[in-house]
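Working notes, structure below.
Only a single protein chain was left out; the remaining protein chains are all shown in position.
When the chains are written out, they are named A and B in that same order, and each has its own residue count from 1.
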Amino acid sequence: MTTTTLAALVPLLPFLGALAGLAVGRTAPGFVRPLAILPTLTAAVLAVLVAVRQGGGRAIDAATQLTPTGSVPIDLALHLDGFAVLVAVLVTVVATCVQLYSTAYLRDDARYPSYAALVSLFTSAMLLVVYSGDLMVLLVGWEIMGICSYFLVGHYWETPEARAASLKAFLVTKLGDVPFLIGLFALAADTGSFRITRILAAVANGGLEHPTLIALLLLAGVAGKSAQFPLHTWLPDAMAGPTPVSALIHAATMVAAGIYFVARLLPVFAASGAALVVLAVMAAVTMIGSGLAALAQDDIKRVLAYSTIGQLGYMSGALAVGDRGAAVFHLISHGAFKAVLFLAAGVVIHAAGTNSLAAMSRMSGLARRIPDAYWTMTVALLALAAIPPFAGFFSKEAVLVAAEHTALGDRTVAPAAAGWTILIAGLLAAVLTASYAVRLWLLAFRGRGAEVPDHGKQPLAMTSVLWILAVPTIGFGLTAGLLGDWFDGHELTPSLTTAVLSTGITLVGGLVTYGAWRHTTALAARTPIGAVAAHPGAEPALVEAEAMTSHTAVYGTIADAPDPADPGRLLLGPLHRHAVTGFHLDALYTALFVRPVRAAARLVRFLDREVVDTYVNGTGSVTRLLGTAVRRAQTGNVQTYVSALLAGSLALAIAAVVFANVNAGS
Amino acid sequence: MHLAYPAVLAALLFCVGLYGVLARRNAILVLMSVELMLNAVNLNLVAFDVWLRDTLHSGQALTLFTIAIAAAEIGIGLAIVLAVYRNRGTSDIDRLRDTAETDEAERLPDTAEADGAEIDGAETAPGRADGKAGKTKKAEATT
């Protein structure tokens, strides 16, 4: 089989698996698990095969046109370059792990068949985005991901948090998708094609008439999908979905789609310096804001969600300085270690029976109870905090190096202002990243107090995938020297200055947090906090759903816990109150959008009920009245009828005579 | 003789008959009024025939035909009135109002029918009280 055929099979297999899973889900439950895992696994193998065959060489392009579509043709096109094949490997590997993990995590869930099918469909859509060489086809995958994330985030639709979160995720991403679609059309109108290769060729020839407008429109969609400021608010709330969904959608794949899209069309964005600066500012605000917010969250998954936003900020930053190699490098390594973090967090939540860090800090022995999750999570947190030699270190260094080169003028793709912004924000964010990573680790695994309740041994399907994903978390960064050839050919290896600088301040951030924890941990014993326990022994998904519900019930909010022993509270000081709520962005959106929309809806309802309905009812009642009046005339008395008849004919006759006279006389 | 005399007389007679048709309650009186109207027309026909001196004398011929048809009409009409009287126990025109639209008809056709039957029955009862109950009974049996 040619590489093209193999590549076409990669998105197709999970899609067929999803269809088959939906079809037989009710009738033959025994087939659901194989149908969930095997297509994705095969796709992973094929993706690796495609990557090996492509080998980072010249991009493979293949296109077929199903039907003529007018002036701007839409092709079923594949564009396989180094970025595409590597991201596809990441997507399929993570998806396979998630599917494996889900078999244990949702083992008793009644909706598992539809869940697994949706995950497969989601994987297929992401692969379509990754491989597609045509922006319209890419958009199809893009939108399928949107609707799948809506369903998957709302998997626990019995809980109000999940319902609200799924709606919010859908609406916020759609808010970005509208300008995105307009931007796509504008791009196609300027370049005359939806094919990525032709667009890039046209851009290279300077065929773009409105680069800034198009870039900004596209950036809105990217910000929505990749959870960049100011459209990031859906991602922390989307943690109301099951943990494997968080791992798949909100760490490794869907949020990566935006970054990946910009990486594909980077020349379009690079054509506009203003757009790059906007992207840089967006990335900087995202990085720092999410770092602060992550430091204040109490829900372990929300900490990870904000860290995802921050890491996506790094990728956006790399794109803002025009280095897509660094961006995709960080995307892949982040996908690996963030998947580990989420999946391990699922194990932690199951074992502890709570998702609250405050409650975990009052349990001892969690690390002994779940050694697999403990060790893999430790490794992944080190990678997240960019400690060498883990993957995160190299990829983040690649970003910082690119920013440094741009700032110092060695690279001229992007304005120096963008470089400085990213460099400074990246270093600041590195401190914050180390800080919240250390806080998470300390609170989760170094708690003191009662022994953690025994919820039984964690299933093999859940723990094994942690180790599978831990391998790239540890080792992927070491391939940095080779990866440059797969991408644009830049060096991705770290430079000494930034490496020392960033590692140094990372260590500082970690040590400060440790100190703060030592200081506050004495307080923990004095203020007992309601341990949020759920049914032990139930399936992990159920435990998680109950934990989330009880978190809101006990603390009043999903994000915060009144815990004075929290080192984040000490470090942030007065900022803590704002950081917990994500700097009140949700309240702002409520005031700006939700309330006016609701008021408009009330107005429409009022108009419909009181004004429109009045006319509608009036039509009916007037007709009734007329009918009643006419019915009164139908007395059944023949004499009345004849009287009226004669009176009428008399009037007609008189009128005829009179008019005849008038006419004759005139 | 002026033509206006018979013409005006015919017109007035016609209108008197018209009033009778519209105002009388008893069906036989209505038939009498119809006869008056027919006669008014006859008078017109004769007068104009005499005035025009028609060689065919169509006016007089038509008058004769009208008289014959009036005889037929009165026979049929009386037969109908009698049949109605046997069915309903009355020959009052303004009580033969089965085609009337009622408020009940809008709500529920069945109840409206039942109501109409009750009213009808209550009104026809005095008619039968005049005597000849046996005949009424027979008449009903035939219907």
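Going forward, contacts are C-beta pairs under 8 Å (C-beta built on N, C-alpha and C of every residue); 3 or more make two chains touch, one makes a residue touch a chain.
Basically, contacts and distances are computed from a predicted model.
Comparing "Oligopeptide/dipeptide ABC transporter ATP-binding protein", "NADH-quinone oxidoreductase subunit J", "Zinc protease" or "Two component transcriptional regulator, LytTR family" against the UniProt entry of the hidden chain yields the protein name "NADH-quinone oxidoreductase subunit J".
Displayed chains that the missing chain touches over the full complex: A, B (touch as defined at the top). With the whole complex as reference, residues 637, 639-640, 643, 646-647, 650, 653-654, 657, 660-661, 664 of chain A touch the missing chain. Listed by residue number, the positions of chain B touching the unshown chain are 1-9, 11-29, 31-33, 35-36, 39, 42-43, 46-47, 49-51, 53, 56-57, 60-61, 63-65, 67-76, 78-83, 85, 87-88, 91-94, 98, 113-114, 116-118, 120-122, 124-134, 136-138, 140-143.
Note that only the chains that are shown with their structure count from here on.
Centre-to-centre separation between chain A and chain B, using Cα means, comes to 90 Å. By the touch rule above, chain A contacts chain B in their complex via residues 628, 631-632, 634-639, 642-643, 646. Here chain B touches chain A in the complex through residues 18, 21-23, 93-94, 96-103, 106, going by the rule given at the top.
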